[in-house]
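Missing here: one protein chain of the complex. Every other protein chain is in place.
Our next item is chain A:
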Amino acid sequence: MEAVSKLDVEAIRADFPILQRRIGDKPLAYLDSAATSQKPVQVVDAMRRFTDHSNANISRSVHTLGAEATEAYEGARARVAAFIGAPSADEVVFTKNSTEAINLLAYAFQNAALDPHADPRFRLAPGDEIVVTEMEHHANLIPWQQLALRTGATLKWIGITDHGRLDLEAVPEVITERTKLVSFTHVANLLGTVNPTSQITARAREVGALVGLDASQSVPHIPVNVADLGVDFIAFTGHKMLGPTGIGVLWAKADLLDAMPPFLTGGSMIKTVTMEKTTFAEAPAKFEAGTPPIAEAVGLAAAVDYLDALGMENVRAHEKELAGYMLERLESVDGLTVIGPRVPIGRGATVSFTFADIHPHDVGQILDAEGIAVRVGHHCAKPTCDRFGVNATTRASGYVYNTHEEIDRLVAALAQVRKVFG
């Protein structure tokens, strides 16, 4: 492991005041960024500046503040579009989070199923198939289960190999002429696997299915370019990429957004309204009913600026190196079993593991007493847990601000866990 981090981690850490916190008398080692990342001062400052200086509702008022707020919000949209290589800012829909973005898409299908004039690409009926994978976060599973239940479509999935990779050999039989949508995770939140996309998208194209990507764990960590990926939709969330909570993104190709019925209806998403009927605004406004998270959009744009300044290639290199160190050190712990890929290739710096027969809750509690924050439980991926025959795992996840020293502290604290429960 001689790979060198491309990031100046000490300088980065200085931008995150929370990393100076102590838990009891121990310095915090934050290894839970896959759940939510911390925010640099640049993000908090941008939101504060907006709130203190330009706060107003958007697209409504002619006053100066209203114009500034609209400009800030739409500027954030353009900033996010550029970050993911979207050809147009109008293809970026702001949502509450990834879960809402995926539900927005699922409800487009559901609403289309009720409308005989809807675009046939979105019309599901019994016999049609929706394909996911066994390694989905519940956010990219349950909306499709529900949609299948309500439309009579069939939900199918691509399995996981023992090494924690997608069983790509099964792709040709799982994705068939009946498949209308394939929605799968780009980077698995429990396993840390970075899924290769080309084989799945090629097969989906072959059968004429739409392709969606749950990019919640990829956009924060690796360069993501929607044009290169050749998919139709991606969903991701601000709070996992140094931004605030309360804002997420659905990106979709313009012609698909045009064809999709809206999910939420109400203010700001209309063209004309009478007591009898309404015509909708063009996308993205069509999907942004009500007052959106304006300050949060400003914060997300600042987070994107921060990541761009670091360079996403550098972020990827840093995390690849970190993943290698985590795997090497964790696997040296007696009784510890990594759940997911065991080599730092095609995976991120999110490492789940079981430790002897000690329950992850107990592991997490002792680690917390040492100042180390990890996630324990099923990580909203129960089917993945079932696949590996475990109820829960302990998950350490790294990001731009994590160091080798923090991994060393994690490993040392596991000896403490062993002492209490061994």
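To be clear about the criterion, a residue touches a chain if its C-beta (ideal position, glycine included) is under 8 Å from a C-beta of that chain, and two chains touch if they have at least 3 such contacts; residues count from 1.
Operating definition for what follows: contacts and distances are computed from a predicted model.
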Missing subunit (named according to UniProt) among the choices "Phosphate ABC transporter ATP-binding protein", "NADH-quinone oxidoreductase subunit H", "3-oxoacyl-ACP synthase" or "SUF system NifU family Fe-S cluster assembly protein": "SUF system NifU family Fe-S cluster assembly protein"
Absent-chain contact - pick from A:Pro261, A:Pro360 or A:Gly398: A:Pro360
Where the missing chain touches chain A, by residue: 23-24, 359-362, 365-366, 368-369, 376-378, 382, 385, 391-392, 420-421
